[in-house]
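One protein chain omitted, others in place.
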Amino acid sequence: MSQWIQLFALEFAVVAIAALVLLWDAFAPRTGRAVGWITALLLGGVLAASFFVDGSGAAPHGVFVRDAWVVFHERLFLAAGILGVLGSIDWLAMRTPKRQAEYYALLLFSLAGMMLLAGARDWILLVVCFELMSMPLYVLCAYGKQDGPASEPKLAAEAGLKLFVTGAASSGLTLFGLALVVGMTGTSHIGPIVTGGPVGSGPAPLTIVGMLFVLAGFGFKVGAVPFHMWVPDTYQGAPTPFVAFLSVAPKAAGLATLAIVLLGGWSASSSVWLPALLVIAGASMVVGNFFALPQTDARRLLGYSGIAQIGYALLAIATQSRGGLAMTLFFVATYVFTNLGVFFVLHAAAEEGGGHTLARIAGLSKRSPWLGGALLVFLLSLAGIPFVAGFWAKLFVFMEAWNAGLVTLVVLGVALAVVGLYYYLTVARSTYMADGDRSTPVRTGFALGAAIVVCLFFVVGLGLWPKPLVEAANHAAAGIVSGR
Amino acid sequence: MSSLQSWAALAVLVPLAAALLCVVLPPLRRAGKPAAALCILASLVATAASIYLLTQHEAGAVTRTEVPWIVLGGKALASIGVNVDGVSVVMLLVVCVVALCVQVFSLAYMHDETPSSYGRYFTLHALFLFSMNTLVVAPNLLQLFAGWELVGLTSYLLIGFWFHKPSAARASVKAFWMTKLADMGFVFALLALFVATRGFDWNARLSTETATLVTALLFLAVVGKSAQFPLHVWLPDAMEGPTPVSALLHAATMVAAGVFLIVRADPLFAQAPATCEVMLWVGSITALFAACLALVQSDIKKVLAYSTCSQLGYMVAALGAGSAFAGFFHLGTHAFFKALLFLGAGSVIHAVHSNELADMGGLRRKMPVTTLTFGIGALSLAGVPGLAGFFSKDFVLAQLEGKAGWIPWTMLMATSFLTAFYMGRVLIKAFGGAESAKAHHAHESGGAMLLPLVVLAVPALAAGFLGGVLAEWSGAEYHVHLGLTPVVASCLAIAGLLGAVMVFGRGRAAPFAGVLESLDRASAVDRTWSGLYRHVLLGVSAVAGFVDRYFVDGLINAVGYTTIESGARVRRLQTGRIHDYAMAVVVGALLIALWGVLR
Amino acid sequence: MNLTHCLLLASFLFCVGVYGLLTRRQAVAVLLALELMMNAANLAFVAFAHFRGGPGQLFVVFALAITVAEVAIGLALVMLLYRRHDDTALDRASETQG
Partner (left out) sequence: MTLLFVLALVVTAIAAVMVVAAKNLVRAVMALALMLLGTAVLYALLEAPFLAGVQVLTYVGGVVTLMIFGVMVTRRHEGANAPAERIHGFRGLVVAAGMFALLAWAVVASDLERGATPIVKPETTRSLATALLDDHLVAFEVVSLLLLAALIGAVVLARRRDGRDEGSAILAAASREAIDAQQAPAGSAHGGDAR
């Protein structure tokens, strides 16, 4: 039992915090910011503990393995969770003061699902964790928004419903595909596809269909084309502080799952999934970048930009090398901080400006120079300009992909990165150059401000000195792909 | 880290420190004057460091210190550090001196700005100096690229400094867009170089194909940054920024970064004769093309902008001819006299509150110092024998002798003539002749503006004599020889100036009144000149202007328009209906699976 | 009766579910269709477990729990939709687009 506690110490802690928050709220309801701060601080404690607890090991029958890969992801998810909570504190306390505990509890449940997901080596556990991660997200999308402008509640319900219906459809696809794969291979362990036929005959058609259905299901979660259509609508409708979390953590978890399954389990059958993955990656880059161009709502724009970014990350996975996987991790980690930062700044601006359209955030830098500056840094990182974190992320991914011989996609990617630069600059320009119709200064709550500062610190810090994260990512990737 | 490298690092880090202080201490920045003082102090330190470096530098010595920066799989891929050699020491000095002069000049030039905007301006300048010095001392191409991008970014902010002017905002976006487009070449070049050598060193030995690929991609970046045909269109637009910014960025430093890159990566370019051939032609065409356009501009800054394009064309052509030193030499002298010209133009603009040549005239009596220094710069640019521009341009031309069937040589000779001609035009229109209405109230600028002019006039006069020393440091061959090229070039330069006097000096009390009068008596000569000007030169310029406006610029605008239009059209696919989204999921899965089993 | 028959039936159920998902306007009807898809997967699991062994039945236990959770959330969302739009036609929720 003690071995279990050690193995799942961090996950236990996260669930315990959720329980604590719920109980506290049940017996002593609070309407202030205390619940959120306690959650954030306790999560911070868990993150700190992750540096002292050595929980490496494996659960019986190898359904769960804790190694550097898991530790990397746990820390990443915890960081995203803390920032997500910090970003939500002010908003929740203002908008739904009586319904805070459930929000945090659901967020923590989702977080626990993600953390477990990274170590799952068994299909059953993986599917269950995936759902534990997803279910709370469906709810949080439609959370709260009763007292905003008239259209907001409708949009939030719509956002939740869109995520749910497409998500449930993908779950159905995944489950059916898994039935085929697990049935054909006879084991629920995530491992090589044993063909059973004569040597060299490759997987049976049914297995192939199953594998690709599973791939499609995961494609939904990371928001890759053509399973991406929920992304912009959900980003636009759901509460912005939550979208910040939604836009990074589940995607990181989805990419981690893809890596576990494709590179860890099915690496020998890459001839089956690689072409599909490359098409999905290329399509995501193209669609994401081109659809982002005409957007006038900043959140929709970022939704499409996220689709494009996922295309780059998938490109790195498609290299099938340890270096490529490490660069996926680096890319995802920088993306987490960058995108959280962008959404937080937008949220801060929108709370005071009444909307997320580019016209509403115009002139932001005059209303709040530091928010404007932070937004510029985040946008530059998304666009991939040195010396911010996103530059290395893009460069590394392209380098590894080129090395792996995916030259066509690299050329496409770099060309599209220029298109990306255009719309990121459009946002930056509207904050800097255009005159907004408002001149009131933007006041940012302490928690939200702190979250933005942390994101800024990482984006700039990793831009100047990417070495520690690169090494950590390399170390982590070794758990999935051995060799170079 | 030896003391030399510490000095170089100092030149990089002190401006950064000043910029950071201004950024993190908003009260300092908003106060304006203190921020300016701090930034100028930083530039002063950097200049002092670069001068000290120059005095301590031993010819041919290359020393570098590097710290691992990016580690991949336990192996350092790239490093940051400083590289001290003949090229970087000289370039550092040029950049620092010009930046310092420009900043001092700006003290007076920008005094109408609000304090916070004043502070922001100098913060950006300090940031720019840091970026440029990062680029200059870079020990590998990756750091060079980092500096390159930072320079691009700061320039974007500086061009758009008056962002409340829509034209300035548009120009800054255009400049950024164009140079970014070209920077893709740099990214690809880095990728290709990395794949070939697992590193970013410019001394790498490559196969001819790889070298050609890498250098061609690098050259694409240079075409954008150094405003070579056909990506030159952003440079004239960029004149929307404050004039000292133009002096710093669009004359002396930023646009020269492209040329500097080629000089730096010379070992790579030396392995790729095909790229050099292209460079030779692109440079020559740019030089001639831009000179034709410079001829017909009515805005003094635009004349100088096109002239910059043209001179950069000289440098690129020299590099294409295989002489890194000739390009670098011209880069150095050009930096001084072009910065001088821009600052002089700034002084004039400040006095008459207009960019238009038509609003000037007769300023020589009102602004004697400006006239004198601007005149030195103009004559230097025109290539009058004895001045800095003459030596470097002559050396460039000498390198081109016999290359590619003398055609580039001829084109650049023609450009020499045109250069002298349009500079003569500017001189006469701005300073000669009768006073215009606006010029009537003009008065000489203050000391803060004149001092940089005088300081810069010295190297514009004399830097040419340093060619030998410079060559020795860079380990290149340099000797002035009295052959065909210098004679023809001198004659053409003088002919161009005289031609300008003939065409533009008539009817006005020109500075060369005596010469003019004697020549004017032969009115046939005059008519010939005027006719040549009106029918031939203006005709050529009109064609060039047409190509520029409708073809090059139009093509680029069309690309941008199409991109946005296609985005707007496809977005109808996102219908908003859940059923369609579910359909996409199912059909996507179906197609992927279908393809999977059919393959 | 053999594995092929069972899987053909499962595939049929799955595709009927897909058809319902893609065409029904009523949100509840779409939920029903999703149930069909899940059930099809379960049937395939059980059939594989019977004819080939493996952890199919175990998987179904978990899949059932997931399905129930999904229905609970789905119905709650449908009720939310109904409350906001006074209708449960799924295509009412199509304000964000483009």
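For reference, chains read A, B and C in written order, and residue numbers begin at 1 within each chain.
Just so we're on the same page, contacts are C-beta pairs under 8 Å (C-beta built on N, C-alpha and C of every residue); 3 or more make two chains touch, one makes a residue touch a chain.
Note that this is a predicted model, so its numbers are computed, not measured.
J.: According to the contact rule at the top, which chains on display are touched by the left-out chain?
T.: Looking at the entire complex, the absent chain's contacts are A, B, C.
J.: Just name the one of A:Trp91, A:Phe109, A:Phe245 or A:Phe290 that touches the chain not displayed here.
T.: Residue touching the absent chain, from the options given: A:Phe109.
J.: Take the complete complex as the reference. Which residues in chain B touch the chain that isn't displayed?
T.: 577, 579, 583, 586-587, 590, 593-594, 597
J.: Can you list where chain A touches the absent chain?
T.: Residues in contact with the chain left out: 8, 15, 22, 59-61, 63-64, 99, 102, 105-106, 109-110, 112-113, 116, 122, 124-125, 128-129, 131-132, 135-136, 138-139, 142-143, 146-147, 160, 184, 204-209.
J.: What residue numbers in chain C mark contact with the hidden partner chain?
T.: Looking at chain C, the ones touching the missing chain are residues 1-9, 11-20, 22-29, 31-33, 35-36, 39, 42-43, 46-47, 49-53, 55, 57-58, 60-62, 64-73, 75-80, 82-83, 88-89, 91.
Here is the rule we use: only the chains that are shown with their structure count from here on.
J.: Measure off the straight-line distance from the CA centroid of chain A to the CA centroid of chain C, and report it in whole Å.
T.: Centre separation, chain A to chain C: 26 Å.
J.: Could you put a whole-Å number on the gap between the CA centroids of chain B and chain C?
T.: The computed centroid separation for chain B versus chain C comes out at 64 Å.
J.: Using the touch definition from the top, which residues of chain A touch two or more other chains?
T.: Answer for chain A, listing residues that touch two or more other chains: 161-162, 165, 169, 173, 232-233, 294-295.
J.: Could you list which residues of chain C touch at least two other chains?
T.: If we look for residues of chain C contacting two or more partner chains, we find 21, 90, 93-98.
J.: Going by the contact rule set out above, which residues of chain B touch chain C in the complex?
T.: It comes out as residues 571-572, 574-579, 582-583, 586.
J.: Hey, which residues of chain A end up touching chain B in the complex?
T.: 161-162, 165-166, 169-170, 173, 205, 208-209, 211-213, 215-217, 219-220, 225-230, 232-233, 272-273, 275-276, 279-280, 287, 290-295, 322-323, 326, 369, 380, 385-387, 391-392, 395-396, 398-399, 402-403, 410-411, 414-415, 417-419, 421-422, 425, 429, 432-433, 435, 465-467, 470-471, 474, 484
J.: Spell out the part of chain A that touches chain C in their complex, as residue ranges.
T.: It comes out as residues 123-124, 127-128, 131, 135, 138-139, 142, 151, 153-155, 157-162, 164-165, 168-169, 171-173, 175-176, 178-180, 182-188, 206, 232-233, 236-237, 294-295, 300.
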